[in-house]
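The complex appears here without one of its protein chains, the remainder shown in place.
This part shows chain A:
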Amino acid sequence: MPVARVVVDVMLKPEILDPQGQAVQRALPRLGFDGISDVRQGKRFELEVDGPVDDAALARIRQLAETFLANTVIEDFAVKVES
């Protein structure tokens, strides 16, 4: 059975304070990486899907992302198919 990969990226909404990203950003000059003014940390989910990723399958994955993988009170998400 063909297997396709669908990626769901979840990021804190821009207005939500991200102290983890800030901690990473503060470490950068110490490591010699200059010129990076902001870092935000997110989550990436890779879903291996059995069968074709048609519109119906994508709609189900969007629903999964909206109800479970992301908390839309604080997070945005994006769904994309990897070929």
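Operating definition for what follows: contacts are C-beta pairs under 8 Å (C-beta built on N, C-alpha and C of every residue); 3 or more make two chains touch, one makes a residue touch a chain; residues count from 1.
Simple rule for what comes next: contacts and distances are computed from a predicted model.
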Protein name as given in UniProt for the chain not displayed, "Cache domain-containing protein", "Phosphoribosylformylglycinamidine synthase subunit PurQ", "succinate dehydrogenase" or "Putative spermidine/putrescine transport system permease protein": "Phosphoribosylformylglycinamidine synthase subunit PurQ"
Given that one chain is not shown, which residue among A:23, A:36, A:59 or A:78 touches it? A:23
Contacts from chain A to the absent chain lie at residues 12, 16-17, 19-20, 23, 68-69, 71, 73-74
